[in-house]
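Can you keep this structure in mind? I'll have questions shortly.
A protein chain is absent from this complex, but the other protein chains hold their places.
Note that the chains are named A, B and C in the order they appear, and that numbering of residues resets to 1 at the start of each chain.
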Amino acid sequence: MSESTLSAVAADVGQVAGGGFDPVLPGLILLLPLLGFAVNGALALASGSRSATALREGREEDHASSARPLTHTLPTWVGPGVMLAAFLLTAVNFVGMLGVELAEPVIRTYWTWMATGALSVEAAIQLDQLSLIMMMVITGVGFLIHVFSVGYMKEDPGYPRYFAYLNLFVFFMLTLVMGANFPMMFVGWEGVGLCSYLLIGFWFRDREKANAGKKAFIVNRVGDFGLLVAMFILFAVFGTLDYQAIFGAAPDTLVYGGATVTAVTLFLLLGAAGKSAQVPLYVWLPDAMAGPTPVSALIHAATMVTAGVYLVARSSVLFAMAPVGAAAVATVGAITALFAATIALKQYDIKKVLAYSTVSQLGFMFMGVGVGAYAAGVFHLMTHAFFKALLFLGAGAVIHSMHHALHATHKDWDAQDMRNMGGLRRFMPATWITMWVATLAIAGIWPFAGFFSKDEIIWYVGTSAPASVLYTVLWGMAIATALLTAFYMTRMMVMTFHGPNRTGGAEAKHLHEAPLNMTIPLGILAVLSVFGGWINVPGSVRDSFFGGFGLLPMSDWLDRWLEPLTATAYQIRVDQLGAYASTSPVGGGHVLWGAIATGLALAVVIIGARVVGSREIRPAVDSPEPTGFGKILHDKWYVDELYDRILVRPIQSLSRACWRWIDQVIIDGTVNAVGSMARGFGWFGSLVQTGQLNTYAFILTLGALVVLGVLIL
Amino acid sequence: MLVEALVLSAILFVIGTLGVLVRRNAIIMFLCIELQLNAVNLSFVAFSRYLGIEGQIYVFFVMTVAAAEAAVGLAIIISIFRHYESVNVENFNLLKW
Amino acid sequence: MTLDFASNADYLWVLLPEIVLSVWAMVVLLAGVRRPDDPPVNPEVLGWLSLVGIALAAGVNGWLYGVTSTNPAAMITVDGFRLFSNWIFLLGAALTILIAPAYVARQRLQAGEFYTLILLATVGMMFMGGTRNLILLFLALETMSIAAYVLTAYNRRDRRSAEGGLKYFLLGSFSSGFLLYGIALVWGATGSVHLPEIGATVEAGAGFTGLLLAGMALLAIGFAFKVAAVPFHMWTPDVYEGAPSPATAFMAAAVKAASFVAFVRVFMEAFPALYESWYPIMWWLAAFTMVIANVVALSQSNVKRMLAYSSVAHGGYLLVALAAANQMAMAGLLFYLLVYTVMTVGAFGVLMVVAHHGEDRLQVEDYAGFGAMRPLLAVLFTIFLLSLAGFPGTAGFMAKIYLLQGAVDSQLWTLSILLVLTTVVSYYYYLRVAWFMWMRPAPEGQVAASFWAPLPLKVALVAGAGIILYLGIFPGGLLDEAMASAEGLGLARDVFLGLRP
Partner (left out) sequence: MSGLLQASAYESWILHALIWLPLLGILGVLASSEERAKHFAFAWTSGLFVLSLGLLWAFDPAGPLFQFTSDAPWIELWGVGYSLGIDGISLFMILLTTFIMPVAILGAYRYIGEKRRAFYALMLLLQTGIVGVFASMDLFLFYIFFELTLVPMYFIVGVWGGERRVYAAVKFFLYTALGSLLMLVGILYLYIQAQAGGAPPSFHYLELLGTPLTLGEQLWLFAAFALAFAIKVPLFPFHTWLPDAHVEAPTPGSVVLAAVLLKLGAYGFIRFVLPFFPDAATHPTVVMVMLVLGVVGIIYAAWVAAVQPDAKKLVAYTSVAHMGFVVLGIFALTLNGLQGGLLVMISHGISTGALFLLLGMLYERRHTRLIEDFGGLARVAPLLATAFVITALATIGVPGTSGFVGEFLALLGTWERHPIIALVGTTGVIFAAYYMLPMVQKILFNELDREENRTMPDLSGREIAVLAPLVALMVLLGVFPTPVLDRMEPGARAVVEYVEETTRDGSLLEAARLDRVDTQSRFVHDSGRHELLISPDPTWSLSDRSGAFRIPDDHILRDEG
């Protein structure tokens, strides 16, 4: 293998790509995080072995105070270092691509991965507009989160292991978006799931956390099942699994709305729903909050969970060919968005609120790509990466602080429960401000990033209404969700940062702002959360008040950037379903609805702040259990319980029954019974052997009579 | 004539067989076996009337064998009598199953 | 040398092996004689002496390959079938004599008579294999049987031996009666006691059919008793268990072989034309024997008795060859008998080592820890057991394949499947001994020294295992030899094809 890989890398350097775009060491972008993983992994093993020795000798290592060993200083540089390098390299490539009109993706093939018969899957990466924008988000946000982690995880004994996992995650995430065919994407797809599993269960000593990791993996595998099946169908139809070949041939090979393409898209949707935590497979994501908070920011908000959106966007041609599949995507997205938003209303754990918010926002993205607004979906994916990462990191800073405070006095309160917080803005102003920026962004308030991306999605859902009345309903759900979003985010901010402090007098002394290496990433992300939305302002909006009457530097940039990838799909959609309407289902143009949306959201934020602020909130230990509908929301509509009842436990009981009854009683019982029966017959047969001569002679004579009879008669 | 002789011989043979089946005394059983052999001898003799003299010679062979068997058999019976103080075959069931 | 039996002196030549062995038997008998107050002769010495006789007889038997008989009416043949079966008997006798000291010396029995009886029984067997005359066959059979009765009851101090002897004697004579009656009726029906003549008469359709069939049935019954086919096997377990172990080995191996050889010769030479009539008998006897013997053997905890049932079961496999009745099957039968003789005697040899003085350790539990204490003997025993089970790599496998080949040649599919299924059953009881040997720890206080294995026994075991392995890996030569020896005994292939489409 080594030879061919080396030659492929050599080709990587020397090869001149077509289309005027010459990528700079794209393979290295992948290799860098892998290298980081290797180094950090080795350090982790060394560190783990040392801890294990200490443990065997009966002493616990104290990482907080003692001089930090090499295994804990090196990852600080290696982990974020490789990310920075990868980001810079990506940026170079991105800039390189900016200058050229790239109609066809640049594909680099390294070696043949699986080849047999008609199937040939190459280990190949594909650089195009979509993958590059994803890579920018992954490496950029990833780098910031790595930096944040340095501060956040400093005292953790598993520090090198943490960075090893994180680097590995980035490697797989990059593989996911850079792969040039479905199996390559699947490598990343399952790889990120694996890293997610490892990172959710990072503190595996806690059974709950380990369980959460396991749950994430298994639920994700349900989705992976769908993806596998989709690949099988695609191979059966196209005889290949390369993106270019499939998407190029799809319009001619497949029948519009036919069973095949519908099946493919539905299975792809299953896969996407698993990874992107959509109904009905969203249940793992809230539990995934068991992982360290930067992990939640990177994996469970900014990057991995958006893989489903990426998948749909990547397969836009297929979804455009399958109206039912696309509608299903939009519907699933809408239901998820609304459903998760209702749950978020009554959560007290700050990370849970953010988790459901993430689920909800992913629903938005699904709606977007479901109605054919692929660029809008990707746009929201990007802005969401900024502000949600920011929110999570902010929450991380809060939890970090709360944890220290509670730890200082050994109070066994929950550091993540918002009822135990309150008034934190006095202690951590930087966090407070940046998180408000993110909140306003997610609430969809002009001119923050979320406003542009989310409203674009809502707009496209609304303007799809001529195709089917379904979209009118979805549109209504989307607007409702947007308002709920504004409310629960406000509630979270108010409960956390405003009002009186409920942590307790002694503890409050220990509350503090996060260190610089944590707040700087917050700041950068805050900036991105403000301006990130400006890259894709629709032309009509740009010309209106919201665009500062043309003062924004660019409009529809992302739409145009992604056009080579979405044009085919867009054309199919327009041909088959007609163009998008120019007004919403109830009338009104783009600008008007922009105004309405931001106005409503602002109103909800203000009213919500007053409502929540006026409530009396008591620390969690003193709080009454929620009642009525609130309890249902608080208990997440009992979906986990439902799954437990109708799926998990039946399968477990069935498994046990299979073992105890089918395996042990029926199959093994039969096998053993045959044996016992044979021996029983043997025992029975030996009873004839009485030892009595006369018996013997009798039987002998009997036999003789039979033989004589047979022969003579 | 032949048929009658053969039937007689068969009857004698069956009597001998039945004797082996129903009697319990080893010596009586042995004598029943001798009866069987002699029944066969009768057949030989009867056949020899039609097939030639050699049938009668065969009878001598059989008698010789029977004598040898008697010698060995009685020795065995004596041997077992020493162990069991009995020649009732019902008692000899150390070996079974 | 060519013999035409114009002069009766020719019989001297053709019977030379039997004569040599008979004479030597007398020599051994005399050599074993001592005054009552003298110490008995060392059984090992007498054993080696007997072996010399067997070697001489074997040499003469080899010489007979150069002799041809031109007179088909002769009572004694010199065909390959006879000579090959002579090898089997001589080998069986030799191995038995080699393993015997372990028993004879330990039980303080008269070695001279013991060996003499074995040699004389062997002479009877050789006659059985060589004769074409029913009356001579009867005499040979009785020579062998009477010696076997005595061997069974040989240990006068042992109740079991006496009981076994009595049972064997009474039932054996009883069945001899049937056999003799059968001879009489066949003679009456065909007017001949010479097998080829009978065959010719039957072929021509002459003779009294009723008498003939009855006679044939009685012959079949007599032989079925001798080969211990179910349900005529009832005596076997008791006799085999009661008899002194070397005698058991001899009976299980050589006596059974001789009975089969005679069985085959009579039915293949005298009644091939009646194959259709007796084929179902053989079929059912084989099926019953294989199934019942193997199944009953499962429940045996006494290894000697288990081996007795196993011997019955092997008789069942051999009966398949009779049912198949083609040359391949006959060759298979010969090969199987040879292999079977070696492995059975070998197994009994190890059994005697474990059994101790007085044969009080025969239960399978007594084998616990044997492997750990006497690994070499246990390995040998394992080889014999695997061969008995018909496992690849051993001669038992090749033998079974030979039989199977014969059976499938005659399209006996059901019997073939029964054969392999019952083989699986037999794995269980053979392996059970192996697992006690190897997988159970020895009981407290058991020491390796309590297993006494004299030199001749070791020689026999090593030689036996060597033969088993050699024939398991390079069977080719002997297979060809067996095939040649069965020349002319099998029914033509189209007989079966016509019979069983």
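One rule holds in what follows: a residue touches a chain if its C-beta (ideal position, glycine included) is under 8 Å from a C-beta of that chain, and two chains touch if they have at least 3 such contacts.
Worth saying up front: this structure is predicted, and the values here are computed from it rather than measured.
Within the full complex, the chain left out of the display contacts the shown chains A, C. When the full complex is taken into account, the listed residue touching the unshown chain is A:G191, out of A:P33, A:G151 or A:G191. Touching the chain that is not shown, out of C:V27, C:L56, C:A273 or C:L431: C:L431 (per the contact rule at the top).
From the set A:M136, A:I218, A:A249 or A:A620, the residue in touch with the chain omitted from the display is A:I218, counting the whole complex.
Considering A:V621, A:I667 or A:L705, the position touching the chain not shown turns out to be A:I667 (whole complex).
Although one chain is not shown, part of subunit C still touches it, namely residues 372, 375, 386, 391-393, 397-398, 401, 404-405, 408-409, 413, 416-417, 420-421, 423-424, 427-428, 431-432, 435, 438-439, 475-476, 479-480, 483.
On the side of subunit A, touch with the chain left out of the figure occurs at residues 1, 44-45, 48-49, 51-52, 55-56, 58, 111-119, 123, 183, 186-187, 189-191, 194, 197, 201, 204-207, 210-211, 213-214, 217-218, 221-222, 224-225, 228-229, 231-233, 235-236, 651-652, 654-656, 658-659, 662-663, 667-668, 671, 675.
As a working rule, only the chains that are shown with their structure count from here on.
Chain centres here are Cα averages; for subunit B and subunit C they lie 26 Å apart. With centres defined as mean CA coordinates, subunit B is found 97 Å away from subunit A. Contacts with at least two other chains are made by residues 686, 689, 691, 693, 697 of subunit A. The multi-chain contact residues of subunit B, meaning those touching 2 or more other chains, are 17, 20, 29, 89, 92, 94-97.
Interface residues of subunit C, counted against subunit A in their complex, comprise 166-167, 170-171, 174-175, 178, 210, 213-214, 216-218, 220-221, 224-225, 231-232, 234-235, 237-238, 277-278, 280-281, 292, 295-300, 425, 428. By the touch criterion given at the top, residues 135, 138-139, 142, 146, 149-150, 153, 156, 159-160, 162-167, 169-170, 173-174, 176-177, 180-181, 184-185, 187-188, 191, 193, 237-239, 241-242, 305 of subunit C touch subunit B in their complex. Residue ranges on subunit B touching subunit C, taken from their complex, read 6, 13, 16-17, 20, 26, 29-30, 33, 36-37, 39-40, 43-44, 46-47, 51, 55, 58, 61-62, 65, 68-69, 72-73, 75-77, 79-80, 82-84, 89, 92, 94-97.
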